[in-house]
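A short write-up of the structure that comes next.
Note that one protein chain is taken out, while the other chains of the complex remain in position.
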Amino acid sequence: MRKKNMNKKVAKVLSVVAASVLALGLAGCAPAGDSGSSEGLKIAIMPKAINIGYFTAWNEGAQKACEELGATCDYIGPNEATGPAQVEFINQVIQQGYDVLVISAADQNAIVPSLQKAKEAGITIVTSDADVAAESKDSRVVSILPSAADRIGTAEVDWIAEAVGEKGSIAVLSASATAANQNVWIEAMGPYLTENYPNMSWVGGTVDKSTFYGDDDATKSTQQFNAILTQYPDVAGIISPTTVGVLAAAAEKKAKGANVKVTGLGLPSEMAPYIEDGTVEKVGLWNPIDLGYVAVYAAVAAKNGTFDGAVGSSFEAGGKTYAVVDGNIVFLGDPFTFTKDNIAEFKVIY
Amino acid sequence: MKKLSKLIRSRELPVFFALALVYFGTGFANPQFFTVTVVNDIFLGVAIVAVLAVAQTFVLVMRHIDLSVGSVIGFTAFMIGDLSSQGYPLIVVLSAALLIGAAVGAVNGYLVAYLRLPSLVVTLATMYVVRGIFNEVAKGQTIVESDVPEELNWLGLNRFFGVPYLFIIGIILMLVAGFVMYRVRAARDLYAIGSNAAAAELVGIPVNRRVFFAFLATGAISGLAGAVMLARFNSASTNSGLGLELVVIAACVVGGVTIAGGAGTVYGAVIGAILLQEILLAIGALGIPQFWQLAVNGILIIAAIGLDRYLSTRVKSTSIMGNK
Partner (left out) sequence: MANFSLPKIQLSWDKGVVLFLVLAIFIGSFSSEYFATASNLSFVIASIAEIAIIATAMTYLIIAGEIDLSVASMMSLSSASIGFAFREGLPFEIAILIGLAVGLAAGLFNGILVTFFGLPSLAVTIATLALYRGLCWVLLENKPVNQLPEFWISLGFRNIPNTFLPWSTIPLVILAAAAWVVLHHTKTGRWVFAIGINPEAAKFSGVPVNRVKLGLFAYSGLMSGVAGVIYTLRFASASPDGGVGYELSVIAAVLFGGVAIAGGVGTMWGVLAAVVSLGVMRSGLQLVGFSANALLIVSGGLLLISVILPKVTEFVRIRNSRASTPKIKQKNEEKKYE
């Protein structure tokens, strides 16, 4: 019996040793780092998650830019929108020797060490749609964001004010509590409402106490919508600065026949039925296609040395010039708004 | 009298008691809780979990588990919308959902019953595989209201004398399943298998066949439940149903359907589902700050499990022939 165990053990040790030798030996055969070749650049386009419609549109824009620039673009990413999941794919980008990485940060902190590694490997990094934390802005060249953060938040306040006739109390149905974009927009909403609409208020007193988190999940968003109505039956309007949230809120409002006004950031293709039947009067969104398109141009310009992302510098894309502002960020412009008048046109685009 | 004492000693009573306790307790603290809207919200919110909990009971009483239900329901919810938007009639679309669910259930059932593989492993694997296939098929699209079949849309929005149709569907399913589990010999066998599979086999119960069909039924119901999910939210995406299996299992356990098998009823499962939904709404109504809500939810579930365990062991000691 003991000899059998001993043989088993020996076999096991042998195989582990064999494996390690193999691994170490092959590690010695590591290919030299691949620097940019003279033909088209190799670009990785990385969304927060690949199964989200919004990012499919974002990628469309990126691919268009790649075609125009003669680069090869690969759409790579995780299927869950978390930092650790993205890190795995950032590693793939490093290993496969990409020249450029255009990424929408799923977590503003968790991916920073990996981005540093990518930077050290010579990859040019541009964030688009969602940025890393402000303290870590050195890990990327520049960030392409839709509009100035406060502009998005304040615009939404304007839309809800219009809908409720500039009086009543408001609540916010957001994404995840740690979603950096949303948090910045919501922060801007607070003082803006108090300053500009004296007859309106936040249901919980401050905007922080009036924010509910739907985690970008249909079920949770619906539950939270109902929670708002239960806790604050007199609520006049709900702002949902996330496409999943505003869709859930609109659907639930219709289902309940509730009296509350709903607005927020919505994809025209998803929100069309609710705008057409009047459940929702207006939603807004920038065009994710543009975000992807401009980001690729910025990244390629940086890679080619004509643009360094410094505050005040600029680059061109699609015939327009974009300038870099504080924080090494480029803002694209105010969001579009979608109402009954133009929804038919936009719902087929994105 | 006998029926009354049996009722008092049932596993379901403690859960029902908890249900009432939470309702009145919360209402006492916040009278807003007593409105009809809240009751309606609970009913509407619980429909999906209730249907899945009924299905999960079939496998839980046999001492098995089915973790793939979340992936299945999400997939079929999406497929119903997708096929419907391509013009297929409702009956075709629903049959497709049923077939998908049944197919997954059949695979699970075959592996567990005939190959004697552990159900935790098998259904964990099918959960991953189905989710992966779902993601590939969906390619990031979202199902929106215009894709939803009119009939489902109508069901989701309307009520029968104030009770949402979706909830009624859940109740009907519960009543039918409850009846079958009690009266139909083949279904009662499931309890025997859960108590002692070897003994069940010795008395002539065709264990493999029962196990197979139980998983098949669970899969088929989960597939059809996709219609309920789509009707409820009027949307579906690759996130649909993610993590739902844990909620369903918690609902069953809280409702007296033990993981150890051999005990619990579909009535208990549904009551458990309602209790969990109620707790969710109560936490909000009690004004517990957002960031504390998940923790409080966890504590309450532990309390519910503990209460059920405590009361069921007491019951065990007082009745020989009664419930386990």
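We just call them A and B in the order they show up, numbering each chain from 1.
FYI, a residue touches a chain if its C-beta (ideal position, glycine included) is under 8 Å from a C-beta of that chain, and two chains touch if they have at least 3 such contacts.
Please read all numbers here as calculations on a predicted model, not as lab measurements.
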{"item": "Chains in view that touch the one left out, judged over the entire complex", "value": "A, B"}
{"item": "Residue of A:V87, A:V203, A:L229 or A:L291 touching the missing chain in the full complex", "value": "A:V87"}
{"item": "Hidden-chain contact residue, picked from the options B:L13, B:A125 or B:A186", "value": "B:A125"}
{"item": "Where the missing chain touches subunit B, by residue", "value": "111, 115-118, 120-122, 124-133, 135-136, 208, 246, 249-250, 253, 258-260, 291-299, 301-302, 305-306, 309, 313"}
{"item": "Interface residues of subunit A (partner: the chain not displayed)", "value": "3-4, 7-8, 10-12, 15-16, 18-19, 22-23, 26-27, 29-31, 50-51, 77-80, 82-85, 87-89, 91-92, 94-97, 107-114, 116-117, 121, 133, 135-136, 176-178, 183, 213"}
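The criterion applied here is as follows: only the chains that are shown with their structure count from here on.
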{"item": "Euclidean distance of C-alpha centroids - subunit A vs subunit B, Å", "value": "34"}
{"item": "Subunit B to subunit A touching residues, read off their complex", "value": "32-33, 37-38, 41, 45, 135, 138-142, 144-146, 156-157, 232-240, 242, 280-281, 284-285, 287, 290-291"}
{"item": "Touch list for subunit A against partner subunit B, complex", "value": "50-53, 55-56, 79, 177, 211-213, 216-219, 222-223, 226-227, 229-231, 233, 244, 247-248, 251, 254-255, 269-270, 272-274"}
